[in-house]
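Next up is a structure, given as structure tokens.
Note that one protein chain is taken out, while the other chains of the complex remain in position.
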Amino acid sequence: MQISKEQIQLVNKKVEAGHESQFNFLAQTLDSKGVDVNAVVKKLADFQVAIPSWALGAGGTRFGRFSYFGEPSNLEQKINDVGIIHSLTQTAGAISLHIPWDVPEDYNAIKELAAANHLVFDAVNSNTFQDQKDAKESYKYGSLSNVNKGVRDQAVQHNIDVVEIGEKLGSKSLTVWLADGSNFPGQNNFQTAFQYTEDSLKEIYTSLPEDWKMFIEYKPYEPNFYSTVIQDWGTSFMLANACGDKAYTLVDLGHHLPNTNIEQIVATLMMKGKLGGFHFNDSKYGDDDSTVGSVKPYSLFLIFNELVYGMKNNPQNPYPAWMIDASHNIKDPLEDLIQSLEAIQEAYAKALLVDQKALKEAQLANDVVVCQELLQEAYRTDVRPLLREARLKSGGALHPITAYRSLQVRESLIEERGKYAVASGL
Amino acid sequence: MQISKEQIQLVNKKVEAGHESQFNFLAQTLDSKGVDVNAVVKKLADFQVAIPSWALGAGGTRFGRFSYFGEPSNLEQKINDVGIIHSLTQTAGAISLHIPWDVPEDYNAIKELAAANHLVFDAVNSNTFQDQKDAKESYKYGSLSNVNKGVRDQAVQHNIDVVEIGEKLGSKSLTVWLADGSNFPGQNNFQTAFQYTEDSLKEIYTSLPEDWKMFIEYKPYEPNFYSTVIQDWGTSFMLANACGDKAYTLVDLGHHLPNTNIEQIVATLMMKGKLGGFHFNDSKYGDDDSTVGSVKPYSLFLIFNELVYGMKNNPQNPYPAWMIDASHNIKDPLEDLIQSLEAIQEAYAKALLVDQKALKEAQLANDVVVCQELLQEAYRTDVRPLLREARLKSGGALHPITAYRSLQVRESLIEERGKYAVASGL
Amino acid sequence: MQISKEQIQLVNKKVEAGHESQFNFLAQTLDSKGVDVNAVVKKLADFQVAIPSWALGAGGTRFGRFSYFGEPSNLEQKINDVGIIHSLTQTAGAISLHIPWDVPEDYNAIKELAAANHLVFDAVNSNTFQDQKDAKESYKYGSLSNVNKGVRDQAVQHNIDVVEIGEKLGSKSLTVWLADGSNFPGQNNFQTAFQYTEDSLKEIYTSLPEDWKMFIEYKPYEPNFYSTVIQDWGTSFMLANACGDKAYTLVDLGHHLPNTNIEQIVATLMMKGKLGGFHFNDSKYGDDDSTVGSVKPYSLFLIFNELVYGMKNNPQNPYPAWMIDASHNIKDPLEDLIQSLEAIQEAYAKALLVDQKALKEAQLANDVVVCQELLQEAYRTDVRPLLREARLKSGGALHPITAYRSLQVRESLIEERGKYAVASGL
Partner (left out) sequence: MQISKEQIQLVNKKVEAGHESQFNFLAQTLDSKGVDVNAVVKKLADFQVAIPSWALGAGGTRFGRFSYFGEPSNLEQKINDVGIIHSLTQTAGAISLHIPWDVPEDYNAIKELAAANHLVFDAVNSNTFQDQKDAKESYKYGSLSNVNKGVRDQAVQHNIDVVEIGEKLGSKSLTVWLADGSNFPGQNNFQTAFQYTEDSLKEIYTSLPEDWKMFIEYKPYEPNFYSTVIQDWGTSFMLANACGDKAYTLVDLGHHLPNTNIEQIVATLMMKGKLGGFHFNDSKYGDDDSTVGSVKPYSLFLIFNELVYGMKNNPQNPYPAWMIDASHNIKDPLEDLIQSLEAIQEAYAKALLVDQKALKEAQLANDVVVCQELLQEAYRTDVRPLLREARLKSGGALHPITAYRSLQVRESLIEERGKYAVASGL
């Protein structure tokens, strides 16, 4: 199933007048405050977030999983799903593959299919947290940090293989998320585990093509419940430095202890030129992988405030790789992803509205009240007309969820794939 | 110092045209969605929040305190300060006294002063967490829960005294916050401490005038760092039930463990008719007592969503007593309170915009995506024009902080009181 | 595979002399402090903890599961496994079934098998958090709290069925753990969800045999990540009260927000006669289901201190049902359970050593230093000789893990069952 420009235009037609009026009024207001509205809309239109291939089917918890009808059961269908999202939102112009779940059989066909859907291949993700059928070694007690050299070698080689697959598709970065750690005090020697991890990462790094980046993710706990080898940004940063210039830290919003000030971590990493990638989601308790912006939208705004600042003021930092990493336990995954994209764009738009000059002055004057007012001024603005304008200009839907439903996308997918298709992967 | 209606009108004048245009545009948009805008504006205008007398000076931490210039040093000045806030915001029509910090000398004069400032006396607060000079007994090891009957008696009597003072001023409720607990395992017998607390509260309850309410606050920790006698809503609820119909639970937003779902507690208490009072503030870590809405505004909205629902659907629950309980460590306390009031009104306004009918339908259909959309639709709306309209109609300032500054309120207070006045109390 | 008394005696022989010397020295020391050592040893010997049927295979996380060799694949083998643990520890004299995973085919045979293993059937557990094949209704959006009456009815009926199965086996209690809740703000109406849950529980309660108890478990989050209907002890307590005298709260150690003072909850519930059951495990982050005592052994001791106090001083509270509810992701499940049993007995023994009389005196004198010293005096004592003596007297192994290994239990199970048997259930 594919959505044509014409279908979207038809759906938009009914609400376009309303949008125009809302947008014009807002544009005028913002303009009177000195905001360059066109520039903001252009930035929103340019902002693209990768969809991971494993996010297109229903997620689950250790207590079970409730399937969704019409899930994609192969890579082609996954690309198709991302294409649908991108048609509607014009914000999801990339897909991020997970190996070995998504190894292409025919590379050319896959690349053509992606191109037809206006998608590029973003970071490729390795998997050393699960055992693959017929694998020689098991990751039960760790992969890159394993005390057993045979296991480490297998895990290193898998990462090298993933890079090769990525190269064939045009990816330019590898994301390494390690579940390695321990469930009980005493199980791991922390220093040895760290050292093995560093050595393994360096080995992978050596095989990295010249124009690639390596992203090192961190996470405090889960699936290990006592310690995790790369438990925080400090550890990831240390490892990235040990590897070299092409190695970076990757921040996943759900991978922090309760109450962590994530925006400060973002600022520090960008200042040091080491923020490579970003995984969006939301959470109330742990790594809940909830829809972006569904729980703590102000936090997301504050993080974007640092991202916008860094993208402007930190030339030492590369443009980060953006990806949604959420789990869809009870919603239609495509609708859920559309909601996430909307929340990301909203936070980005609001961050773009912060009056940076006035903020700097208030900070220099220690005028704390005004500092707060300035952030809230931007945050309290209803920026949805800006998002809609950006989508409209790019050929997307003014109201993507409404369009998705009125175009009966899910129904078509079920018809094509059957109710009980099951997504490969997790 | 007092602010006249005329002064406010003069300040408003310059921004009134702009406001009118913003308000009309929003009103039209909302109207087209079926919102009764006038009704919303009226509810906002009617909503009044008490200011506690101890919040008018600078707060501090255990590491020290930085004074603010021109702090009020007696009850008259405190009333004056609340009067200023109320003039500007038309939302702070009540003051909540803390005994023994605010015992009036001349009751009639104090009542007249309050009336002149259009203020009523809301809940009175007792203090059994600090020793008073020349007190016979010490609260070092607890008050209402103390193993020593003499201490319990003194604490009970103090609460009875507070009620008497409140009666003379027209208050109708007593808030009991107990710091009682223990710092080390073994220090307290939990069961005995609970029993003594229940007995003491019942004794106070007996002395309560017929038309009064008693609010029982809960808090998980601080100033005790191992256990707190009334550690959670369940304990407070149990105690309120044991006392009787006039006893209620009081929710302070900062008094919860990390990640607590506070809105669900609010819903449960209202359903059971036991939510008596509400203390507003915000926090990132513990009982930070930060400006309302400065850290987690979406949480505040979700809580107001339950409050609005309960006020409409739970006749068994009395209209709650609202109060701001924040600490102003580095901001001008009056400006800080104005920011808090704005955030409260904002959350309330957004909650009033939730399409309850559509929400119920979506809930019945398990349409989780639409449930989320409906809350976000309300939340994402920029409701500031509604707040301004409500203030305008009541004679308040369109932009209270701006007005406060352009009227040079703090400068006048310093002139009147001197730079180094120190607020009585904490 | 079964372990005979003789096999155990043989293994014990080698270390019996060492044990005797350790025990005698400790007994003498404790005796000189006024401890009735025999009484303590008898209490330890009498203390029996149920093993849940689902804990005998490897557990997992949402990221996958690593199987263990020789897992039991039917109810008979599960009973066999518990029998092995009980032979060695003499502490695991009960099994707790999970329906529908463990529906017996031949009740008499199952009862005889249990009896032969010296096991009784403790609380039966219902499951309404997963869909069963061919079930008419889905629990995707809740069970006892579902907005759809058909789903609620199915869930109620399932619980009634579970009770019937339990009756045939001699169980005397039903444990209800509800995953019900919501993943996103707005999804659930808190008040309705609570009310439906109360109604459903009351319906189940009505079908409860006269001599049965119903245990209502609570949990703050997971598998739902925004709200859980029975989120805390206060909610569970309220529901138990609404149902009646035979309904109780069940405490699972892992089901609390960070930093909760669990021992105080235990004390409150016992004082009110409402602590019905107890699930042991340990955790560092969330509901980690780690081996009991592996992370926070002092916490466990403090909880046992309240349990011991309550069992002595609260005749209004029934003797609680004890169960281990841990997950065994990387250890041999039987070894892991043996470690848990050891940790439970250790905490119980230490709690029994607390000088309650001296503690009470110190509490009355507010001698906080001595209160702490008294708890630490008990906790710092090495009580392992007491545990060994209790096992020795009951015919168990002095060192269960060592015995388990020297008797090559796992090897025998693998031989019997094959390497790749997979436990039924989760």
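Order as written gives the chain letters A, B and C; numbering starts at 1 within each chain.
Rule of thumb we're sticking to: a contact is a pair of C-beta atoms (placed from the backbone, for glycine too) under 8 Å apart; a residue touches a chain by one contact, two chains touch by 3 or more.
From a predicted model like this one, the values you see are computed outputs, not experimental measurements.
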{"item": "Candidates A:S32, A:N108 or A:Q191 - the one touching the absent chain", "value": "A:Q191"}
{"item": "Selected from A:Q7, A:T260 or A:S412 as touching the chain missing from the view", "value": "A:T260"}
{"item": "Sole contact to the chain not displayed, among A:L374, A:A403 or A:A421", "value": "A:L374"}
{"item": "Chain not shown, touching residues in chain B", "value": "59-64, 66, 129-131, 138, 140-141, 179, 183-185, 220-223, 225-226, 258, 283-286, 288, 290-291, 294-295, 329-331, 426"}
{"item": "Where the missing chain touches chain C, by residue", "value": "22, 25, 29, 258-259, 261, 284-285, 291, 293-299, 330-332, 335-336, 339, 346, 368-369, 372-373, 376, 379-382, 384, 401"}
{"item": "Touching residues on chain A - with respect to the absent chain", "value": "140-141, 147-148, 182-192, 194-195, 220-221, 226-228, 231-235, 237-238, 257-261, 263-264, 267-268, 270-272, 302, 305-306, 309, 313-314, 359-360, 362-364, 366, 368, 371-372, 374-375"}
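Heads up, the rule we're going with is that only the chains that are shown with their structure count from here on.
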{"item": "Copy pair chain A, chain C: interface residue numbering same or different (half cut)", "value": "same"}
{"item": "Rounded Å distance, chain B centre to chain C centre (Cα mean)", "value": "43"}
{"item": "Gap in Å, rounded to a whole number, between the CA centres of chain C and chain A", "value": "40"}
{"item": "Where chain B touches two or more other chains, by residue", "value": "258-259, 261, 368, 372"}
